[in-house]
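One protein chain is absent from this view; the other protein chains keep their places.
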Amino acid sequence: MDFQDYQGVWVFIEEKDGAVASVSLELLGAGRKLADKRGVELAGVIIGEHIKHLSKTIFEYGADIAYVYDDPIFKNYRTESYMKALLDCSAKHKPEIILYGATSTGKDLASAVATDLPTGLTADTTELDVEEDTGLLLASRPAFGGNIMATILCKKYRPQMATVRAKVMKALPPEPGREGRIVEESILLREEDIRTKVLEIVKETTKKVRIDEADIIVAGGKGLGSAEGFQLVHQLAETLGGAVGASRDVVEAGWIEHAHQIGQTGVTVTPKIYIALGISGAIQHIVGMKNSGLIIAINNDPEAPIFESCHYGIVGDAFEIVPMLIEQLSEVMSREGVSHV
Amino acid sequence: MSEKFDAIVVGAGPAGISCAHDLAKGGAHVLLLERGEYPGSKNVMGGVLYRKMMEDIIPEFYKEAPLERPIVEQKFMMMDKESAVTFSYKGMEWGKEPYNNFTVLRAKFDQWFADKAVQQGAILINETVVLECIVENGKVVGVRTDRPNGDVYADVVVLADGVNSLLAQSLGFHKEYRPDEVALATMEILKLDKKVIEDRFNLEDNQGCTIELFGDATKGILGTGFLYTNKDTLSIGVGTLLSGLIKHKIKPYELLEYVKSHPMIRTLIQGSEPQEYLAHLIPEGGYHSMGRIVGDGVIVIGDASQLVNAIHREGSNLAMTSGRLAAETILLAKEAGDFTEKTLDHYRVRLLDGFVGQDMKKYKDSTHHFDQNPHYFDQYIPMLNRAASQMFTVDGQSKWEKQKKIWKDLGSPKEKMKMARDMYRAWKVVK
Partner (left out) sequence: MLHIVACIKQVPDTKVIKMNPKTNTMDRRTAPAILNPYDAHAVEEAVRLRERYGGKVSVLTMGPPPAVKAIKKCIEIGADEGYLITDRRFAGADTLATSYALTKALNKISKENPVDLIICGKMSIDGDTGQVGPGIARRLDIPPLTSVNKVVEINKEEKKAIVHRKLEDGYEVVQSTLPCLFSVEKTINEVPYAPFPNMLKAAKYNPYIWSVDDLEDVDIKQLGLKGSPTIVSKVWAPPKPEGGTMLEGNRQEQVEQLLSILLKKKELFTIKGES
């Protein structure tokens, strides 16, 4: 394998509701940095049906090239068809790096592609860098074993691949009118050759917890002691009109559903205000909330690592402080007429 | 219906494992049931394991068992608020094979021990709670577990379910213990660097020490505290009669915190990190509290039959011996094809004739005596401390003068008489 043949940074572009998914825009931001450091081009690979127009968006967000596979066969995501397109593209244009969102689609696709290429794949990356001279991708993620990060390399294979968590990278501000090169690609795939068929797509009508979109999140940890104690989080969230988040230990204890879990194995959130009650601040939790606008932590252990990742902290019993806070907040809010709908 | 066993042993503590081990070794088809995730997962013990009784089951076990440290020094600390009189014995002969006793961590030791029983052919099932004995025509014929399709049958059921044995209780073998028949012990395992432990306790590699704490360790409540050295942890705990805790309205963990911050102890555990917190009951009623231990198709062993020598903090050894004797009895019964109480009574006789029974009888009045006479703990120990302080403080007074003061401190002639009487009585109950 001649590494010289492999050039360029790629992002697998996911489509959501007819537009580029936000995780893909974030990856373009991260990919742009890597490409600039290496002095190479940044490309997006767009696969789907009627998706050519997405190229415009990705150019505005930093891509130089759009590889486009536009075909009815790509109407719904299917591992086999998408994988074949990506393998085809990779074989033709030989990228040095391919990034995917760590979404269910991104992970599914990346795992399959990595096996066929074959190459190494780092999952759930939260930090990316590249060695300027060698092009070695430095993909880092929280590692099992506590508050540590591991940097994972793939020295002997190209392309190098990683899935990257949503909301940890930053999209660049769009540059309207920025242009790039569209490369239309196609492969011969017959519907009969694809072994899976999507029979139906069902959108869940029940209101989903979308803590990843909330402006205010009050999150609680194991320190609240019990499911009853955890009600404190709901109370403060209600007062502020915010959403409720939780650490993994709380979810495992069954105090709240998994959809509320923040962190490495839950959702990444970036609210404007994040309040942590009784959360110790393990790295797996921190990676899921560290980019929040204002982080406030209340914990009775002065040594709790959460205090290193917050903007303001109070050492003390949440059961003492929070009720006081709720009381005074409600008072101010009713006096000043600030009330949530 | 699932298969039938020769014996079902309920509870994989030292008693149950010993019994299952020897039964399997003797060729019996034996099932060992444990409610914990694995043997030892729920078990609490300060941690002194006695070599002799263990060797009766597995010779030279110390060559492979996960032991912490062989004990070379045993200390006894009579504590007052800011002082202590310490008595100790250290002997190098204890540091060599075959050793005298060891500190152990039950979570590791019990697992290893249970593996040994499994290797002999016992079938071990964890995470399964025995709800009750199945009794037919007045005879125990099996057990009901909490699992679906959970009834299992055997010729004999051995109850080794530990202190307060609810199973023996529901058979009417004993009543629920009174608060003055059980002690509640709380303990912590504290992580501390191996080297620091050795320096601090004056030990070499593979040497350990035990410190028993009396007096202010329990704020004068009848009971004791302990501090034992493990490989790279310390076990510290206090145990007091439940009745004492109730009377003094003190929570067990408060007592533990108190000991940990005591000036005589604080420095020994400084810089350590709590790793585990455990609480457990210890049967301390002694011989008088022992209920029935044999019935048709059933035998009770270990803590379940109140076999603990409170004075010498022995329990696991009595448990093992009782387990071994129960196995011996069941193998005889199997040969005879008779599992009635009459045959199984062999166990009771052997137990009471042996050291277990002798010791239980010897100390039969001790707990009760000390419980009725709290001044041993809340008066005499402080007195002893004052006496020592007088004697050893060099302040220009003659030793003669000092002795006089100490004598005066012992109180009026009447009080002195009482004390002499108490000392004699104490000696009588434990002699």
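Letters A and B mark the chains as written, and numbering starts fresh at 1 in each.
Methods note: a residue touches a chain if its C-beta (ideal position, glycine included) is under 8 Å from a C-beta of that chain, and two chains touch if they have at least 3 such contacts.
Every value quoted in this text rests on a predicted model; they were computed, and no experiment measured them.
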### Query
If the full complex is used, which shown chains touch the chain that is missing here?
A, B
### Given B:119, B:261 or B:275, the one touching the chain that is not displayed
B:275
### Query
Who touches the missing chain here, B:37, B:60, B:82 or B:204?
B:37
### Message
Touch as defined at the start, partner being the missing chain; which of A:91, A:188 or A:324 qualifies?
### Response
A:324
### Task
Could I get the residues of subunit A that touch the absent chain, sorted low to high?
76, 79-80, 103-104, 107-108, 110-112, 114-116, 118-124, 138, 143-157, 195-204, 208, 210, 213-216, 240-243, 249, 252, 258, 264-265, 272-273, 280-283, 290, 294-297, 303-305, 307-316, 320-321, 324-325, 328-329, 332-333, 336, 338-341
### Query
On subunit B, what residues meet the omitted chain?
2-3, 31, 37-38, 107, 123-125, 128, 145-152, 191, 273, 275
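One rule holds for everything that comes next: only the chains that are shown with their structure count from here on.
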### Task
Quick one: report the Å distance separating subunit A from subunit B, using the average Cα coordinate of each chain.
54
